[in-house]
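Here the complex is missing a single protein chain, while all its other protein chains stay put.
Right after this comes chain A.
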Amino acid sequence: MASQYTRGIAGIWLDEAGILKAARKTREAGFQKFDAISGYPIHGMEEACGIKRSWIPYVTFVAALVGLTGGLALTWWTSAVNWAVNVGGKPFFSLPAFVPIMFELTILFAALCSVGALFVACRIPRMDPPIIDPDLSSHKFAIFIPHDDVGYDEARIEKMFKDLGATEIKRTEY
C-alpha cells in the first residue's frame, strides 16, 4: 500500500502563528499541493492555504431531498396503495400524519450522507497512514510539500522553511 503515499519534505513549527505565516508564504512561493497539518482546526488556515469551501453541503442538500421524497413515497405507497386500510376513518393518504416520518428520514439521510461524504473527502478510513511526527496531533504543526509539486527543489524548500522559523525539517513520506 506504500504506493498511495508520496515522498516529500516537511517542516515542523511549534506555534500557531508560525504555521499560519509559513502556510501563507509557501502558497505565495507557488506551491499548490502542499498541506498544513495540525491537531486542531486553525482559524484562518483555509485562506492561508487557499482551500476552497467544502463541497459537502451539496451532498447534504441532495441527500435531504432524497430522504424527504423517500419518506413521502414510503408512507404513501404503503398506506394508500399497497395496503390501504381504513384506520378510524382517516384518509388513506394522511399527509399531516406522514410529516414526522418524512422529517426524520430527511434528517437521517442528510446526516449519514454528509458523514459518508466526509469519509470520501478525507479518504478515511485507512489503515495506519505514515505520520511525520507523533506530536503533530498534539502540539506541533507541520507543512508538507510533496515531491511532485510545482517547482519542487529540496534545497530551496529547506531554506524557505528555515527562514520561516521551522524547528525541524524532515525528508519523509506522507
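Note that a residue touches a chain if its C-beta (ideal position, glycine included) is under 8 Å from a C-beta of that chain, and two chains touch if they have at least 3 such contacts; residues count from 1.
In this text, contacts and distances are computed from a predicted model.
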item: Which of "Acyl-CoA dehydrogenase family protein", "2-oxoacid:ferredoxin oxidoreductase subunit beta", "N-acetyl sugar amidotransferase" or "Hydrogenase" matches, in UniProt, the chain that is not displayed; value: "Hydrogenase"
item: Chain not shown: contacting residue from A:Leu65, A:Ile131 or A:Val150; value: A:Ile131
item: Residues from chain A at the interface with the omitted partner, ascending; value: 23, 35-43, 45-46, 49, 51, 53-54, 56-57, 60, 74-75, 78-79, 82-83, 85, 87, 90, 94, 97-98, 100-101, 103-105, 107-108, 110-112, 114-115, 117-119, 121-122, 124-129, 131, 134-139, 144
